[in-house]
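Contents: one structure, followed by commentary.
All protein chains of the complex are present and in place, except for one that has been dropped.
Read from first to last, the chains carry the letters A and B; within each, the first residue is number 1.
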Amino acid sequence: MKKMGKIDGKVFLLIITIVLFLAMYLAGVIIFNSKGFAKPQVFLNLFISNAGLIVIAAGMTMVMITGGIDISVGSVVALTCMMLAWMMEVKGVGAVPALIIVLIMGLVFGLVQGFLIAYLKLQPFIVTLAGMFFARGMTAIISQEMISVKNELFLQWAKSKINLTFLGGTINKKGVVNYPFIYPSVIIALIVLVLVFVLLKYTKFGRTVYAVGGSEQSALMMGLNVRRTKLYVYVINGFLCSLGGFLFCLNTCAGFVEQAKGFEMEAIASAVIGGTLLTGGVGNVFGSLFGVLIKGTIETFITFQGTLSSWWTKITIAALLAFFIILQSLFAKAKEKR
Amino acid sequence: MPGEHVLAMRNITKTFPGVQALSHVDFTLRSGEIHALMGENGAGKSTLIKVLTGVEEFESGEITLLGEKGEIINHSPQEAQARGISTVYQEVNLCPNLSVAENLFIGREPRRAGMIDWKTMNRKAKELLKGLKIEIDVTKAIENYSIALQQMIAIARAVDMSAKVLILDEPTSSLDDSEVEKLFKLMKRLKSEGVGIIFVTHFLEQVYEVCDRITVLRNGCLVGEYETEKLPRVQLVAKMMGKDFDDLASIKKEKEEGKVREDIVIDAHGIGHQGSIKPYDLKIHKGEVVGLTGLLGSGRSELARSLYGADKPDSGELKVNGTHVTVNKPLDAMMAGMAYLPENRKEEGIVADLSVRDNLILALQAKRGMFHLIGKKEQEELAEEYVKILQIKTASLDTPIKSLSGGNQQKVILGRWLLTNPEFLILDEPTRGIDVGTKTEIQKLVVKLAEEGKSVMFISSEVEEMLRTCTRMAVLRDGEKVGELEEHELDQNQIMKAIAGGGADE
Partner (left out) sequence: MNKFMGYYKKLTGARLFLPLFCLVLVLLSNLIKTPGFFEVTIKNGVLYGYIIDVINRASDLVILAVGMTLVVAASGGTDISVGAVMSVAGAVCCFILAGGQQSVNAFQNPYLLGVLAAVIAGILCGCFNGFLVAKMKIQPMVATLILFTAGRGIAQLITKGQITYIRVESYKMLGSSIPGIPIPTPVFVALIVVILTYVLLKKTTLGLYIQTVGINPKASRLMGINSPMIIFLSYVFCGLCAGISGLVASSRIYSADANNIGLNLELDAILAVALGGNSLGGGKFSLLGSVIGAYTIQALSTTLYAMGVSPDQIPVYKAAVVVVIVALQSTELKRIVKRLQTERAAGKKVA
């Protein structure tokens, strides 16, 4: 595709996000250089600790492009983790069947929500609110105690390091060479990201998603199947939520009721910061990736700084969210005037 | 060269709650012709098209299409499109966030190995638009282009879907002359290729420029189908407006007014609103009923809105009773003694779920201010008074206004404004869609109000009604005030000529 002559609003928002991320990271490197912020592993940790969120933010981006929203994702993650832990530890189900079952659960969950939203035309916010209640409550019904995962295969998935030798290693005191590493979860997350990108960019379905978000009425008039598209979006999102939940579980190796609280807001914030318009029609999964990375960077900052408390993450993200929402609103106003 | 019938609609009937939208309407389209569908607001043009394209369901009647066996019924725009009926609407139905190329090809994108082939799509889009002499960057989002261009792109899309029947529903309202020219060239080319085109427009000149045949609707009924060449322009206007030309001429004015008017209530100078009404001057005297006339889309309502501040005017100045008034929002106008009954009763008039009483007192309440609630007793008295004066038929004052008939709803809104004791009332289509009895009542009321010394601006599509009530008329055409007719000039002939504009005398 040819390069755009003029930069329009949506590209501008994305550029702001990327620049912001780079600036923040650079600032971190300068401020915390003595503590090793510049190490490749610090950067890779952003991906490791946020692999689940990357997948879920991709799903959220898709939902938000249609002009919808899904606030049940945090609860679905909790339910996924709990189901995995409960099946493997209490019921003795193998890791692979357990994984397949939770993925199907995600699909069904998305199907029900999608049906209510697309075919009964209920407000996405209310439907997914009920979904949020439901999934969290189901988690508690399965078990109110925390269940730790001890399944060997599962732990093997979780902890097998993939060394990135090309980034160069460091030798520690014992003379062992340590390479920067990632876990398999990161690879899955990145594959999902690329797949969703291709889906949105290169398929008829993907373009219909954008069309529906741009103008549902027009999409209908142009002969596109709006309802089915919306349904599929929520189904795919449900699947990605349970997959994201699985990746999340690989990090925590446990299931408990309070898990992943506020996750939905992190996903929404990541998408918005990444340039997804709340009114629908505009959004890019790679933008959302940067949204996730910005959130991760703020957390890393707080860890490195040492004295700041964790709630600063929330406040900073909310401030960024406010900034981007107001920016979007100003763009929308400017467009109206034109 | 009339071809075979490509589309025939017979006996189409459609009712909306309380309104007969279409009553036994016939419509025939031949291949290779451009067929104008004409009629004033509420005549049923858009309903007929919506019925055809499956946006609305119809109750009875049949539709046949060339190449399809038996009757067809479209349940959705998709189905209509699949049968070769493409539509371009007045409001551009494109997705603003997608690129030009995508808007042209969405739903039928060229693909390679299952994936959308962006390169081919952009190339094809470019070629398609080149055929229309439009050269733009097809990869840019469509919202970056003017409405006119978007309209052309919508047309290009419809044409490229290889239609048997192409419906253009007021496509030219946002195009400038050269763009209209391009569109006409395209239409003529399609015509020569055998496509049947239904052209809905309110620009008479355009009808006479490209159309072969004209079908006129009025009040949901078919007036007739005519060959363009055999229907003079003035007669077309007469057919649309409701009286046969000769009939109209024979009606005499019923009213006699001889007073010389001196007190100027409204003095507008150079007021305009970009994109809807060009700057105009208008003086309205005490006790006068000024009619605004012109075809649909000529700027009648827009003039009224800019005066009232419903659309904030971006030029000009306004004097009310000789003092300068700045009207930025409706409340300013209300404070200056104005009242405005909007054209669209449902969307801008009634507050559907609220009671008759609440609907009556709202404007007065707003005028008095937020912290001066009108007492329950006073509300009751005022509401009762006006229900009586206007003979509003309602079960009780607490009945939600939405359960009243259209005519009674309109009376409530009239009452709402009369309660504020305005000096100047703007009534935009106050009698549309209401029964004949109420219609006459409202007309009488307008005359009575004028006798009481109030000034009225009256907008209506029905000339007869205007003649009964108005003492003076302003004529609008294409978003511009083009003249005024004094009292002695008010007769059907003059009005029709004024509305029809250039070429009316031929």
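Basically, a contact is a pair of C-beta atoms (placed from the backbone, for glycine too) under 8 Å apart; a residue touches a chain by one contact, two chains touch by 3 or more.
The shown structure was predicted, so the numbers you read here are calculated from the model rather than taken from an experiment.
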item	value
Which residue of A:Leu122, A:Leu167 or A:Ala254 touches the chain not shown here	A:Leu122
Touch criterion as defined above, residue of B:Ser99, B:Gln365, B:Ser455 or B:Gln492 at the omitted chain	B:Gln365
Residues of chain B in contact with the chain not shown	308, 310, 329-331, 334, 340, 342, 347-354, 358, 362-363, 365-367, 370-373, 416
Interface with the undisplayed chain - residues on chain A	69, 116, 119-123, 125-127, 129-134, 136-141, 144, 257, 262, 265, 268-269, 278-279, 309, 311-315, 317-319, 321-322, 325-326, 329, 332-333
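Keep this in mind: only the chains that are shown with their structure count from here on.
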item	value
Touching residues on chain B, where the partner in the complex is chain A	76-78, 81-82, 87, 89, 92-98, 102-103, 106-107, 109, 111, 114-116, 118-119, 122, 137, 139-141, 143-144, 157
Interface residues, chain A side, partner chain B - complex	1-2, 4-5, 8, 10, 198, 201-204, 207-208, 210-211, 213-215, 217-225, 281-282, 335
